[in-house]
Each structure stands twice: as C-alpha cells, then as structure tokens.
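With one protein chain removed, the remaining protein chains of the complex are shown where they sit.
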Amino acid sequence: MAKEMKHAFLVALVAAILLAIAPALIGTYTLTLLVIYGILALSLGLIWGFGGVLCFGQAAFFGLGAYAYAIAAINIGESTVPLVLGIATPFLFAAALGAMMFYGRLSDVYLGVITLVVTLLFFRFMNSSAGPQYVIGTARLGGFNGIPGFQTLNVPGTPSAYIIGDAYYYLTASALLIVYLLVRWLLASPFGRIAVAIRENELRVELLGYDARARKTLLFAVGGAIAGLAGTLYASWAEIVTPGLFSLGQSAEIIIWCIVGGLGTLVGPVIGAMLLAYLKFALGQQSVIDNTLVLGAILVLCVLLMPRGVVPTLGTVLNRIYRRPPARRDRPRPAGSQTAATPPERAHV
Amino acid sequence: MFSRRTFLTGSAALAGAGILAAGAGQGFAAGPIKLGSILDTSGAFDAYGKPMDMALRLAVDEINAAGGLLGRQVEIVAYDTQSDMALYTQYGQQLARSDRVDVVHGGILSASREAIRQTLRKSGVPYFYNVLYEGGVCDRNITVVGVTPSQQVEVLIPAAIRKWGKKIYVLAADYNYGQITARWIEKFARDAGGEIVQTDFFPLDVADFGSTIAKIQSAAPDIVVPALVGGAHLSFFRQWAAAGMKSKIPMASTTIGIGNEHKVLTPEEGDGILVAYNYSPELASPTNEAFLAAWSAKYGNTDAIHEIAVSHYQGIQVWAEAVRKAGDVAHDALIGAVESGLSIDGPGGNVSIDPKTHHAVLDVHLMEMAGQKLKVIESFPQRQPSDTQGVCDLAANPDDNTQYEIKI
Amino acid sequence: MDLAAIFAVEILYAIASLVVISSGLAVVFGMMRVINLAHGEFMMVGGYVTIVAVRSGINIYIAMLVVAPLVVGVLGVIVERLIIRRLYGRLVDTMLASWGLSLLLIGLASMIFGNTTTGISPPIPGFAIGRYQVNGYSFFIILAAIAILVAMFAVLAGTRAGLVARGAMQDAAMASALGYNPERVYMLTFFAGSALAGLAGGLFAPLLGLVPTIGGAYIAKAFITVISGGASVIAGLVSSAVLFGSTSQIFTLATTPMVGEIALLLIAVVLLRLMPQGITSRFFRGKM
Partner (left out) sequence: MSESVVQTRGLTMRFGGVTAVDAVDFSLRRNELRCLIGPNGAGKSTFFKCITGMLKCTSGEVWINGHETTNWDPHQVARLGVGIKTQVPSVLDGFTVRENVWLAAHRVTAADGVASRVAEAMERLAVSSLADSMVGSLSHGERQRVELSMILASRPWLILLDEPAAGLTAAEIATLGHIVTDLSRDAAIVIVEHDMQFIRSIAGLVTVFAQGRILMEDQVDKVMADARVREVYLGRKN
C-alpha cells in the first residue's frame, strides 16, 4: 500500500511540473478548461475503470454541480458554501441514483439507459425552465439561457477577491492533483481494493460477506462528487451555466476521453481528456475538416485498434522496449466487456 | 463556409484564438481599430447569423473604403459561436481579455446577449446588440439597435385583432425572448380589446407540432401568433400548412421573416402571415437602393438580406458615427457620444439613439408575406422604445444593470 | 367527437412514429444483441438522401421508400463489414464504436450539407375530420408503421430466410453446422436494420426538417423504446411504443410537449427499475 502511494506521489510530482510549465505553451484560460475536463474524466475513470459501472450520464453530475454552484452563488454571494454545495449536491444525487440502480440489481445496458435517461431528464427540464415560475431563492433557472452573472470563486471570506486568470489555473491544477492523490489513496485502501474486487467478481465478494450494492453506491457517489467539483470549477471558469452541460454530447465526450486515455488507470482518462479537448480546441481553429468527424474517427479507431487506450498501450510498448516483464497488476478490462460480453449467440468471427 | 472562426480582413493574421495575440489594441494609435464580432454562423441559428456576418463585412468594407475611422482601418476579429450558448461566454471573454477589441458587435438570441453582456460590462468593452428583441435591457455599456415590443408588437397585434378577431393563441420559443415577448403580446392584445386563449412555450429543438396543431384547433382562436425561433421551429409553418390550417386560422408573427423564412417556405405555406419590422427590401428610399446595390456588388444578389442583417448593418453605422463624433474609440468617450443624440440614415430609414435607454428610435412597417416577399401595408415612422423608456433611465441611474421584465 | 378523433389520430401518430424510429434499432438489437448508436445518424443520412433525390427530380415517394432505404442499407453493410463484425459479442465496445461512427457521420454531413436546417414540404395535403383539420402526413406515418410491423412479422415468422436468421442468432454454431453461413446472416440482418433506419429518416424528412445533428433526437427515443421493450423484437417494440407514445402524447396534449417528453423519460426510469430486462421479459417471454 505504501508502495502504491509512493508511486502516486511520483506521478503527482511529474504532473505538477508539467502543469507548472504548461502555461509557457498554452494560454492559462484554455489550460484551465483542459484541467477541469481532466478532473471530470477522472471521475468517470474511477467509477468505470475501477468500479465497473459504465455511466452514460456523468454529464448529469457535472451539470448538477455547476448549477448547484451557480444557484447557491447567486443566493449567497460568497463562494465557499456554493463550492461545497456544488460537490455535495451531485454526491447526494449520485448516491440516490446509485442506490436505486444497484439495489435494483440493474446492470450493463440497463444501467447505461437509466443514466442516459436521467441526463436527458435534466437537460429537458433545465431547457424548459425559462419561465419566471422557475426560481430557487433569487436565482432564475433561465431555461435555454442558462444562468449568467453569478459570483465566481473568491478567496474564502473575501467576496471581492476573485480568483481569476492565472491564479484560477493554479487553483484548478492543484485541485486536479489533490483529487488524483485522494482517489489513489482511496483505491489503495481496503475500500478501493474491495471495489475493484467487486468489478472482478461481484458474486464472490458478496459470498465473502461484503455488501457489494452499498459499496458500489458509495463509489458511484464519490464519482458524482468529483464530477460535481469539475462542474463547479467549470461554472466559475465559464461564468455561465447552460442546459448544454447536461447534453448527451457532453456525456459522450467523457466516455471517449476514458476510452482513448485508457480504462483502469487514473492518469489515462486525464490525459485522454486533456489531449482530446485540446485537439478539439485546435481543430476549432481551422476550417478544413470538421472536428466532430475527427473525434468520431478517433473513437472508432481506438475501439478497434487500441481497446485498452493510449496510456496502457504505451505502457506495454515501453515495457517491451526496456525488456521488462509487464509489472502491472490487476489489468482491468472495460466493465461491460466482461459482464455483458456473453450474449447467447456469441458469434464465431 | 465551414469555418469555425473567420478572420474577415486579410490583415488579421492572428494565430490560435488569441493565445499568442496580446498587447495589441488601444495602445497603438496607428494600428487598426479592432471590432469584435460574435455570431452564430453555423448551427440552428445560422439563418440569422450568416447574413448578419455578411452585413458586418459590407459595413466594415464601406467604412474602410472611405478611409476608415479617425484615420485608422477597422479590423474584424470574428468568432462563430455555432449556435452554442456556452461558446458565447468563452469567446466573449476571449474578445475582451485576449484579443482586447475596442467594441463588440453581435449576439443573436437574447440568451447569447445575456451570456456576454456582463463579461463585456466588467471588461469595459462597449457592446452593440443589433437585433430585434424583447426590450428592457438597461445597461450603459450596451447599445441596442433593434426593434423592441413597443415598436413591433404594439403595431402588429392591434392590426391583427382589427383584421381577424379577438381570440389569440400564442406559440413562443421557450427562453427569455419568447417568455417576455409573450407577455408583451398579452399586454398589447388586452389594450386592443383582445384576449389570449392560450400560450404554449417550445424549447428550441422541438420540431414536431402535430399535437400543438390539434390543441390549437380545440381552442379555436381567431388568430395564431407564433413567436418561434430557429431552424427546428420552422417545421411548425410547414406542418400548419400541411394540415390544411392555412385557410382556417390566420397568423401574425413577431419573428417569421427575420431569418428569411418567407424565402425558405413556399408561398402556399407563407402567404398572408402578418408581420411588423423595421426593414423590407421593398422599401423605396435612395439609401436602401444604394444599400441593395452595394450588397449585390459584394455578394452577387440580395437574397440573403433580412431584418436583422440590416439592423446589424445599421448598428455598425451607429457605432462608426459614435466613434467619429467622439473622436476616440475608448469606452467613456464612445458612450458619451452614444448619449449625445446620435442619428444615422440607414436602409431601414432614420435610426437615432435614445440617450436615456441606449435603444433605437426607428421606423416600423406593418407587412404581409406575399409571394415570398414582405409587402408593406402601413408604415409607422420613428417609433419610440417606450417599453424600455418606461423602466430605464440611464441618465438618472448610470449604474443600472438590469433587464426589466414586463409584469402582467 | 371530432375533437376526440383528431386527438386519437395524434396519439396513434405518436405511437407510430416511435415504431418507425425504433424498428431498425429493434431488429439489430433483438436479433444480433448489437446496439447501433449510429442509428439516429443512419436516419439522418436517409433524410438527406431523400432530400437530395427529390431535389434532383426523383419522385418523393420513390426517394423516401426506395432510394433512402437502399442507400442506407448499403451504408449499413459497409459499416458491418468494417466495424461491427470485429466486435460481435462485445456489447459495450459495439456501442462505443457505433457512437464514434455517429460523430463521424455528423461531421461528414456538416461538411457536405452545412450545419443548416433544410427541409421539403410534405407531399400529402391535410384533410378534415368534421370541423377539424388533420395533417395527412400523420396518416401516412401511421400506415408506414403498420406496414413495417407486418413486414417484420411476415419475414421473421413466415419466410425461410427469417427462420434461418432467428436460428443463426440463437445458435451460430448450429446454423453453420446446418450449412448456413452466420456471417451472411448477420450482414443481411444489419442491412435490414439499416434500411429500416434509412426508411425512417426518409419518412420524417418532410415533416421535421433536417440538420446533421438531428440523429441525437431520434437515437435517445429509439434506444429507450427498444431497451424498454426487451428481448423480443416485435412484441417488445410494439408494447413499449404503445406505452411511451400514448403517455407522452396524452401529457403533451394536456399540457406541453416538454411535459410529454419528461413524462416519457420518467416512465422509462420507473419501468426499467421495475422490469430491468424490459417489458417483454415479463409478459412475452420466448415470443418474437
């Protein structure tokens, strides 16, 4: 366990150095968004890669965190409580949703559909909340318009001391590192080991007397809270929250980041998110080729050629180059492909 | 055509979304004046945005051809927000903080205006919103060169009631424009002795209006008033005609035609719809003829011209006039000029700025769609933005920063 | 009375449109256990094919009913050969790959047609039921839905090909031992599913207009309908289309389209929570 944490601190140190020199190459305004997406990807990387729960609705927690923050910020003004609410609200919501699904023994595709439907529900509701009757405290939900003009993050206790620009970048970068270390610590703890064991063989873990449903629910809620943190940071960065945060496109992107970066690792999804988000941004600057097309092609190729993702594949290649035996333990598989991969008519192709 | 971000003048060789661009701007007196443009030139609202973008280029070309402003050329830094409201704040921040533009023209939907208005206000970049909208924005940093409800709805609804009857069914887009405009429609309908039998709101992606058409029939109104917005909502007019409703219940709309819908729909689908706007290409004035000729010269024909392309064009003229009058592009001088009683002669007639509200005083014409054209029935010269004047006085309250909404 | 009739037509239309939208996905999911998330984009392609064909002078019915299904069917076969074939048995991977495909198609369509709403006028005039007018095209969609269901039933139950297909899906080894090539069966099934998507896209193009991103609106509904229906292709499709179509339309008529849609989604959540394998897992076990 100590060894794993030492490894984690090493990764965090390297990441910290990279994050510190990155502003020399890319503007901090853009970098901040990349880092926020990294945190978001980490949340799904945790519950999908380690918990085996493929959530099609991670955007719901992201959006919920952003809206909770924005609504609270308008009502309260000072940003500390809103920040806490931006994390706590999606945590509680994910816990409730997770309990509903896991205690109902839903799995695989059905879990995917429910999370997708819940995301759509949020999207539909938020999109149709333009009327003056949709008010929480003094905050109008605003429907399609979203909510602009709320208090962005400030130094705790001093509402006029906004954290913006470079300072905000370093704040989000630190948040990413802290979340990474916390998640690593969680995974190294007995709770994390049992969570991974549940992904490997839920029945066996239950037969040993662990309540898999409660544990999955808790892990799911932690994932929701991290996504909520990302949403909160996003809201403060964008200075507006819109129903688009709940869109299927947003959920899709998070899944793509994880797939491309590599499931079963934490660094993978973060790198996947930052690479692809930057790619999207860079593609947005040119007009030769549509960026949706490029993202789509990347996803198809990744599933076909590199189903484990960039980071694990790179790891294997490096290992081969240095002629070291693969040292990784618990090589994980995408959740669905082990549990859902046995249809009765499995094809011989 | 597919560009996400277009630099409209060749000299604008900025690389990478302003990441590398810094510093240039107000400090260099000899450098060009930077005009930030932020429009949906792709996506669901491109029918509005593309012609506005064309109008912007035309207006700036004309300004530069005439020697620029204050001896400086005008350079456009333009972003395509792809009909995505989240991109407005992002690009708005970029225009203000990285590109350091001297002015921002743009925003189409009221949602997009509200997304960037605060950012631009905080950054001290003057903002011109040149689109027909629901009225009520009271903010010294913004200048609105578009038609508001007291200019449009107050003309349109009483005319429709006189023509067809008292019972009105309202269909409105479900965001701030539709919500507030629906209330204005109700107010002006009541004032004219009419009655709203039902108001339905539709999110902007709703494209199936079958059940709505059934509901409208069950309510049996005398008039249907669609305040619908965007590409998806266009289906309503097709489905309405396909159900054979065209001949049964007449329509008066606050939005159709703004995006040249009358040219996309067939005459059978569009003819007879009553509208009221500031502009129709049919207007006979030397200024309009010159404008049509210049547009033709640049783009081949005048098909793309529509209401808000013209108001965008007029908005840029208003800004240019303010710069000339102020002798400076800086924020305070420019706003001072805006408040000094500006006036221009645009394709849609005389446009002057009301100093107390920063809203435009302009001509409005009651029109009917006929043969894919807007036929002027009656003209209402120099209407005041009285909806906003009733709640907003920037001379008395210069720090006001609210969008007032009508209460019913 | 007349009013009740037009409301009934609207409810039937809502059910029928769910059937039309979902049938292609239902065939592919029910027979092959493949969830094609590019289904909505296949419909979008069908729509564009229809509009392009109509604009180049082809009769609108031929464009909708023949050209669009054929073109999209062929597209489906290409996709099956290049992508889906490599991923059989890996449900989640197929979903992800087809999701990528859907993005790819959206991008392609944006580059070709621009990110702009286009449309054509419906070819059928409205007509009156008593004092009320009904969109004639709604009836056309209802008829099309019935025709699709009858055709699916006839093919699956009544033809040799259908029998072979069902056999191969149940036990590929058995089918190949009997001399049938399961690969060809998969290919043809995917062709059928894609052609149905193309047909659906063609049918809705005149009614709803088209943008490259329109598939997203379809896929969510189709996905929910098919998954909630459960394993049996026709019974599942019909039962969930009836449930979702009627409830959402009743709520729409009583309130607003948004409430209708939210009602649909809420029912889907409750349904899946209570019947996690879909409606037919409980009521139509072992039927088609």
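So that you can tell them apart, the chains are marked A, B and C in the order they are listed, and the count of residues begins at 1 in each.
In this text, a residue touches a chain if its C-beta (ideal position, glycine included) is under 8 Å from a C-beta of that chain, and two chains touch if they have at least 3 such contacts.
Remember, it's a predicted structure, so these values are computed and weren't measured experimentally.
Taking the full assembly into account, the omitted chain touches A. In the complete complex, the residue from A:Ala197, A:Leu275 or A:Val294 that touches the missing chain is A:Ala197. When the omitted chain is restored, the residue from A:Leu208, A:Ile289 or A:Val317 that touches it is A:Leu208. Where subunit A meets the missing chain, the touching residues are 190, 193-194, 197, 200-201, 203-212, 329-332.
Note that in this section only the chains that are shown with their structure count from here on.
In terms of inter-chain touching, the protein chains here all touch one another pairwise.
Two chain pairs are in question, B-C and A-B; the one with more C-beta pairs in contact is B-C. In whole angstrom, the spacing between the mean C-alpha positions of subunit A and subunit C is 31. Per-chain Cα centroids separate subunit A from subunit B by 38 Å. Residue numbers of subunit C whose C-beta contacts span two or more other chains: 110-111, 256, 258.
Contacts with at least two other chains are made by residues 2, 174, 201, 203, 205 of subunit B.
Remark: subunit C residues 32-33, 35, 83, 85-93, 95-97, 99-108, 110-111, 168-173, 176, 182-183, 186, 216, 220, 223-224, 227-228, 256, 258, 261-262, 265-266, 268-269, 272-273, 276-277 touch subunit A in the complex. Residues 26-27, 29-30, 124, 127-128, 130-132, 142-146, 148-149, 238-240, 242, 244-245, 281, 284-287, 290-291 of subunit A are the ones touching subunit B in the complex.
For subunit B in complex with subunit A, the residues that touch the partner chain are 2-6, 16-19, 84-86, 88-90, 93-94, 97-98, 110-111, 114-115, 117-119, 174-176, 178-179, 201, 203-205, 405.
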